[in-house]
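Here the complex is missing one protein chain, while the rest keep their positions.
What follows is chain A.
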């Protein structure tokens, strides 16, 4: 019996299990593609519109993170707006499918049944990969057809489809590896999605730091974009050159990843990942034995990830702070408005500080909702049945989160100050200036986390969507996107980030800081009191 025995039977089983899920994913993605294309065709009626909008997307550094401009075409513009979104969804489809048929089947004991039959070692992995690759192939064609149906050129349409499905293909390989590493499906999915986040960051930073060619309509990406599968997809430049050759990058990395997954599969036991479940301490360390200690432990994994991310963010953007001076046209204008000063170096630093604050606000929402999940998932019942009062629990998580936010801000300032100091000179001065600037952002972040605490207290069942909506609205209405999207001033004033300090471009004033701090404390107080007064929402 070979290691692949039974693959055909398992593949048929996998197709049968996914006969609804995968077609639904592919149909949904194609519909989304068609909607993006139809919207673009409708909105960009004249050649002038296409040039104007593409110029705007190419010139704006923040928007460049979201899409790569490849010249003035309707299809090209649709891809600027939709490529990242669709690529991320294609990756999720692929990762979930691979993990469903490998790690999850093992965890639920299904593959134990199957594995005792005539099935080789690689049978389940191979069948998962076959099914997922097939799904991506169908997806590539379906996306192409969705574009052709909207009157787009045939070759560009299929290049576009392939540029999205190719990313799915690479992450099929990534998921094949992570499902060997991790012994839970949650872990396998999580690791693959973290890799996706990294890929997005690389392509986004690469495009942001790229340069616009003389026409002002085509962005040439910087090197980080070339390290990311999402970047490779964008470099296929559908409707703006139609390069097929990046497919080689997709295929090569897929084959390498598959090889790694196969090698790992041969080295592990059934039901376990290669990263074994290590036994832990039989007794708790004293640091754990308080609500604050428990909360910090629950948030630990996420905090570590964010710490690395924010330090890296600071290092990268500090390192390129010298190039701000070379910016021209709409890009320069954007930084000036965002930073609120004509001094372009300061405007750049201020814009990046503001972005870091928004990123850390995202982190605080994630951390607080992580602890919030203790209630519907059940462990909170055991905690609140001890001598821990509800206000103590609520305040501990806010405190832990605020401390984390302050630490992340300082880490970011450290990273950015060190590299910016190298480029602009006066490292000590940069560090000092940035430390003050980032700490002035803390009250705004505190208001966002106050909103989460209030939502958990007052609207426990809706706290997750409410919290993310508040955050999303604050970011979209804030200085990063609000002016660009032509939001009226009253709408921009809703965002807490509109009121945050603009240091180092402008002096930090005590007034707004005091007001934001008071608002955040009031929100936390309101959330804590409501949490004290309501019934818990526990699992049945």
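Please note the rule applied: contacts are C-beta pairs under 8 Å (C-beta built on N, C-alpha and C of every residue); 3 or more make two chains touch, one makes a residue touch a chain; residues count from 1.
As a working rule, contacts and distances are computed from a predicted model.
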Problem set entry | Undepicted complex member, UniProt protein name, chosen from "Tetronasin ABC transporter ATP-binding protein", "Electron transfer flavoprotein subunit alpha/FixB family protein", "Ferritin-like domain-containing protein" or "Thiosulfate oxidation carrier complex protein SoxZ" | "Tetronasin ABC transporter ATP-binding protein"
Problem set entry | Which of A:42, A:279 or A:488 contacts the chain that the document leaves out | A:279
Seminar exercise, completed: Of A:154, A:472, A:522 or A:538, the residue touching the omitted chain is A:538
Problem set entry | Residue among A:23, A:151 or A:379 that touches the chain left out of view | A:379
For this session: Spell out, residue by residue, where the missing chain touches chain A.
Result: 184, 277-284, 288-291, 294, 297-298, 301, 377-379, 381-390, 533-536, 538-540
